[in-house]
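The block that comes next holds subunit A.
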Amino acid sequence: MDILSLFVVIPVLTITAILFLKDTRQVRLVSAFGMGLQLLMAALLVFLYLTARHAGNSDEMLFIRDYLWFKSLNIHYAVGVDGISVAMIALTSLVVFAGIFASWEVEFLRKEFFISLILLATGVFGFFISIDLFTMFLFYELAVIPMYLLIGIWGSGPKEYSAMKLTIMLMGGSALLLVGLLGIYFNSSPDATKLTFNILEISKVVIPLPAQRIFFPLTFLGFGVLGALFPFHTWSPDGHASAPTAVSMLHAGVLMKLGGYGAFRVAIFLMPEAAHELSWIFIILTSISVVYGAFGAIAQKDLKYINAYSSVSHCGLVLFAVLMMNQTAMNGAIIQMISHGLMTALFFALIGMLYGRTHTRLINEMGGLMKVIPFLSVCYVIAGLASLGLPGLSGFVAEMTIFVGAFQHHELFYRIVTIMAVSSIVITAVYILRVIAILLLGPTTNEHFEHLPDAKWFEKISVITLIGAVAAIGLVPFWLSTMIGTSLHPIINKILALNPF
Partner candidate 1 sequence: MINFSYTIWILILPFFMFLLLGLAGHKLFKAKLSGLLGTGGLGIITILSYITAYRYFFVTGKIEGAFQKITAVNITWLQFTDKLHIDMGVLLDPISVMMLVVITTVSLMVHIYSLGYMKGEKGFERFFSFLSLFSFSMLGLVLATNIFQMYIFWELVGVSSFLLIGFYYQKPSAVRASKKAFIVTRFADLGFLIGILILSFNTKTFDFITLTNPTGTAILQGTGIGFLGLSIMTWSMIFVFMGGVGKSAMFPFHIWLPDAMEGPTPVSALIHAATMVVAGVYLVARMFPIYAISAPVALHVVAYVGAFSSLFAAIIACTQTDIKRVLAYSTMSQIGMMMCALGVASYGGEEGLGYMASMFHLFTHAMFKALLFLGAGAIIHAVHSNYMTDMGGLRKYLPITHITFLIACLTIAGIPPFSAFFSKDEILTAAFHSNKILFGVEYAVAGLTAFYMFRLYFNIFWGKDTQYHHTPHEAPATMTIPLILLAIASLFTGFIPFNKLVTSDSKVLESGLEMMIAIPSVLIGLLGIGIAYVMYRKETSIPDRLATTFKYGYKWAYNKFYIDELYLFVTKKIIFRYIAQPVAWFDRHIVDGTMNAIATVTQVISFRIRGFQSGQLQKYAFVFITGVIMLAIFFIYLWK
Partner candidate 2 sequence: MNSGIPLQYFLILATVMFFTGVYGFLTRRNLITILMSVELILNSVNINFLAFNRYLYPHKLEGMFFSVFVIAVAASEAAVAIAIIINIYRRFTTINVEDVNEMKF
């Protein structure tokens, strides 16, 4: 058993263990144990990875394991990681770990809840370790489906509608994706003798440009739907609003990152020519996402909607940066994924906790919570500051890397669009501060809120884990940035070699 497969095996074992539990009270302990183990594994992976790199291992991917699965189609179960996937895995394990604690008090069908949650995590982990397009796609879909049950059963509000919409739209994305992947597969070998799904092998050949022109948009849009690309983002506000806390966390924090990661790893990496040629279309869409999402967030009243639109904006930035196709911007995109993953998970965790106390998510029904529940409120402020890009927290590092990188683009059009995207930081500040001001500051408006309890121990674990990560990235971004940056080299070199700028 190799270390990477453990990331799929551990959740599966956890699920199996939960299945055989009789006592539902132990379910969450087992889940926490499993996911805690996963977190440790992630830490170990980071360590092993850095050690290997330090020792001079300069392969594109490390810890590669390759098992032939379907021989006739040359489908493999192939895993491998570079700095980017390692970072994403670390992010995922953090968010999942925090998510388990954030859903500590789920009562209804507890067993099923944790099983679905961990199943979702399994899909995400699997996606990030895969270097075979088939398994990647398999895990991608595996991650989407538990969402339906999670939102549908444990959600709130118009949960059935939201769950259905989310699932259908994401599956719509995967429909585009599937066609794109098949297109890549059948063009993965110049003489059609050795077709492969393996990303590393495909990256060594040049897919014919006419094929790229068809399959790049499909693949990119396919992943873009999951990355909340305008105008395919509308599953996100409804889905997030209806989802239970941990699910929102995982979904916004991790699942949406599948989109950005895939767009980068599959669409752009494998089809750089078409990406270069067509990027302007998607740049326009993504910059609309960025600004539009931010404006959308200003007018919302529901906390989760605000955060959902904010996610649209931030995830738009990820795709935006990826499309800039230079080292710095892509580096920023990855950091932004991680940063946004942590931040938004933190946000959703806090919103869930606030909702659990006040039983409302409408900001104008709340007020002055800072006095009553200082711990949660301060955490909310920190999350907000991270989200609006305060230096010292992760958001700043990510956004600045993106902006600086994007602005290095040699074409004027891209630089002008970058300035448009940059303007989102002000709008972000507006809606974040609006929420903080209405929600937390000022006098306490409702006497029912006077005696709300502050965070419990499990809530603190959840929140502090995330804040710690956000601050760590924000304060010492160098190692993360370098880890990602070195992994980007082969990708950038490929792009540069093909498109002499």
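Following the convention adopted for this analysis, contacts are C-beta pairs under 8 Å (C-beta built on N, C-alpha and C of every residue); 3 or more make two chains touch, one makes a residue touch a chain; residues count from 1.
On how the list was made: all candidates are chains of the complex that A comes from, given by their letters.
Note that the coordinates shown come from a computational prediction; the quantities given were computed from them, not determined experimentally.
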| item | value |
| --- | --- |
| In-complex contact of subunit A, chosen from 1 or 2 | 1 |
| Parts of subunit A lying in touch with candidate 1, wherever the complex brings them together | 165, 168-169, 230-231, 233-235, 237-238, 292, 295-296, 298-300, 309, 327-328, 331, 368, 370-371, 385, 388-392, 396-397, 400-401, 403-405, 407-408, 415, 418-419, 422-423, 425-426, 429-430, 433-434, 437, 440-444, 476-478, 481-482, 485 |
